[in-house]
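The complex appears here minus one protein chain, its other protein chains still in place.
Note that the chains are named A and B in the order they appear, and that numbering of residues resets to 1 at the start of each chain.
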Amino acid sequence: MTTQRKAGIGRRSTLKFGVAGALAAPFLSHRAQAADSVNVGVILPLSGANAQFGINARNGIQLAADQVNAAGGIKSLGGAKINLIVADSTSTPTTAVNVAQRLLTQNDVVAILGAFVSTLTIAISEVTERRGIPLLTMSFADQITGRGFENIFQVVAKASVIGKAQFDDTLAIAAASGQKLERIAIMYEDTAYGTSQAGGLRTGAKNANVQVVMDEAYPLGITDITPLINKLRSSGAQAVFPVSYLNDSLLIIRAMRQQGITIPAIGGAAGYVIPDFAKGLGEYAEGVLSINLSNYDLAPSLTKAFSDRFGYFMVHEALEHAVCMSVLAQAIENAKSTDPDKLRAALHAGKFTNGWCAAMTGGAVQFDNTGLNTLSVPVMVQWRNNELVTVWPADVAKAKPVWKS
Amino acid sequence: MIGGVYAVISIGLTLVFGVMGIVNFAQAEFLMLGMFVAYYAWAWLGLDPLITAPLAFAVVFVFGMAVHHLMIRRVLKAPEVAQVFLTVGLLIVLENAALLMFGSGFKSVATSYQTSALHLGPLFISVPYLAAFLMSVACGAVLWLFLERSWFGRAMRATAQNPMAAKLMGIDSDRMHRIAFALGVGLTAFGGAVILPYLTVSPTVGDQFVVLMFTVVVLGGLGSVAGAVVGGLAVGIIQSISGLLFPIQMQNLVLFVVFIGVLAIRPEGLLGRAR
Partner (left out) sequence: MKPSLKYTLIALALALAIALPFGLEPRGYATRILCLVLLFAAMAQAWNIVGGLANQMSLGHAAFFGIGAYGSTILLVKYGISPWLGLLPGMAAGGVAAWLISLPTMRLRGHYFALATLAFGEVMRLVANTWGGLTGGPSGISVPFSKPGLAVFQFKEMRPYYFLMLAALLMVTAIFAGIRHSKLGYRLRAIRENPAAAEAIGVDTTRTKIIAAVISGALMAGLGTFYAQFQFFFDPDTVFSIPAISVRVAMIAIVGGVGTTIGPIVGALFLIPIEELANQTFSDQAAGLSQLVFGLLLIVVILAEPRGLLEIGRRLWRWRGRT
């Protein structure tokens, strides 16, 4: 009896330890960096509602990294190749942080690019900041650069600036066509993206003394858009500024056409500037304006490589992530090392003009001490024949804006 | 009018509960499947979703039979928690399988009537909405006929009301359950096809409808088909009214508060029987 009990303890404990060990093993493995490659972490939403954007962004980064490697890698490190470690952030910040931690611990990444969705980026930045590893992103919530972090680098303008530009540029375009805007409508989906950009729109309207006759947030997963459009119709607005993802953008534009509402719609990027928008609306997409953070027609020679390889025009998130990759490659080149402190210093000090940086508005990328790219200017684009054409500001426009009032 | 569509989508849920006593948390995923079937019918065959809605029904019906046979019937006797979590697991599997098979992009059909509307005085009636509503009504009528007149329908109702007696009468309850489940998910798929013209489909589209469907069936009474209709209309009306009085952002908030209130005061809903 006694012997049996002792054996019982032994077996159970061994089983427990064995299982614990087996479960722990993958977490303890270290895949150390090969001497001739540089590990770069890429964390993007590859599943869930934002998967399409995540995939686009990954394609952009892949293209940029392949180009760097094809040209001989990081020359100051003896031709070291960029090795992308791609991981799915999922749509939960908790998991995104797990992923970041994993890449930092197991893959020794020198920097992280990601994560498209502002809340994911902010969550990841809490880890990268405490570890002193640079995080490069095109998420643009104001908070990202508003916390005094030293290791965050944002290549586009921030949400409030984008929203304000969405308004100011429209005012200018309308004026150039002879219309003075006095009453506008704002509607936005209620996540961080819509809410923060709407704030910028409001500021712009307030500064220009234009009346906001309708200002409504709507749930992102809205299934019935009729009450919203009814409100729009009865508001008497002369132009509407919707900030939406794809599903809601299609709902809004279709409902507007159905009810015969022909006032100009100026979108807030996201859903309004992707190929699926034109595919879903066909001829009704023609003439829709939108603010954008960058556009492929500003650097056609570079962006053609993307559309040749992936089969659709280079959407702005792909472009900006490619820019992130280019900036990082150049910073490593400048720093002549992958040491985090040297890399951070190089990122803050440099004015980056090579590779994809030339495709950004301003022609280059330069970060201020909060990590914001001060040279980035939002542009206004318009759908023409299923292509997105830059129409404002005039110095970078490829065509004149068409304003139908 | 949107309420009519909500009703069709939710009838399936209430049917499953009424006959089997199981709340199928994965119901909205079958909506998504129906939408995909209709989408691909449009993309490959050029057929309008309103025409292919019965096809969506049929495909998902067969699929539902398989799901029931493999999984659902095994937990009928298990504790409620296991039943709930089986359907939750099913939800995860369906959504991610769809993600793997169809990709993450939002797909939309382009039909000729998508942006047309009828003008009736000051009212604009969107044609896709109207079409969806009419199809839902037609579907509801067919279902009613089935439940009231056909042998199957009566057998199902018998199984729901008194399983023991039904068995004694020679009705195979397992088969009834299987048909009820398949019917339930098929109906939701039909609803999905019918709303495709004015929405977009993606693997995650089910999430938007989950709580809505539950609100509809609870309001009307879990287990009552007529209740689902009443519930659907009620939800549609509540959403419209709250849209007028409150910011649109809060329309779901109002809905859920009403939902909790109904559960607290009268859990059987407006038309349900106390179970």
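Basically, a residue touches a chain if its C-beta (ideal position, glycine included) is under 8 Å from a C-beta of that chain, and two chains touch if they have at least 3 such contacts.
Note that the coordinates shown come from a computational prediction; the quantities given were computed from them, not determined experimentally.
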item: Which of B:V5, B:V23, B:A41 or B:V109 contacts the chain that the document leaves out; value: B:V23
item: Contact footprint on chain B, counting only the chain that is left out; value: 17, 23, 71, 74-75, 78-82, 84-86, 88-93, 95-97, 99-100, 104, 203, 211, 214-215, 218, 222, 247, 249-250, 252-253, 256-257, 259-261, 263-265, 267
item: Residue ranges of chain A at the interface with the undisplayed chain; value: 5, 8-9, 11-13, 16-17, 20, 23-24, 26-28, 46-47, 51, 55, 86-88, 90, 92-95, 97-99, 101-102, 104-106, 118-119, 122-123, 126, 129-131, 141, 143, 147-149, 190-192, 194-196, 217
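Quick note on the criterion: only the chains that are shown with their structure count from here on.
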item: Computed distance of Cα centres, chain B from chain A, in Å; value: 36
item: Residues on chain A engaged by chain B in the complex (per definition of touch); value: 46-49, 51-52, 55, 190, 216-219, 221-224, 226-228, 230-231, 246-247, 250-251, 254-255, 257-260, 276, 279-282, 284
item: Contact footprint of chain A on chain B as seen in their complex; value: 2, 96, 99, 103-108, 110, 114-117, 124, 126-127, 129, 198-200, 202, 204-205, 207-209, 212, 236, 239-240, 243-244, 247-249, 251-252
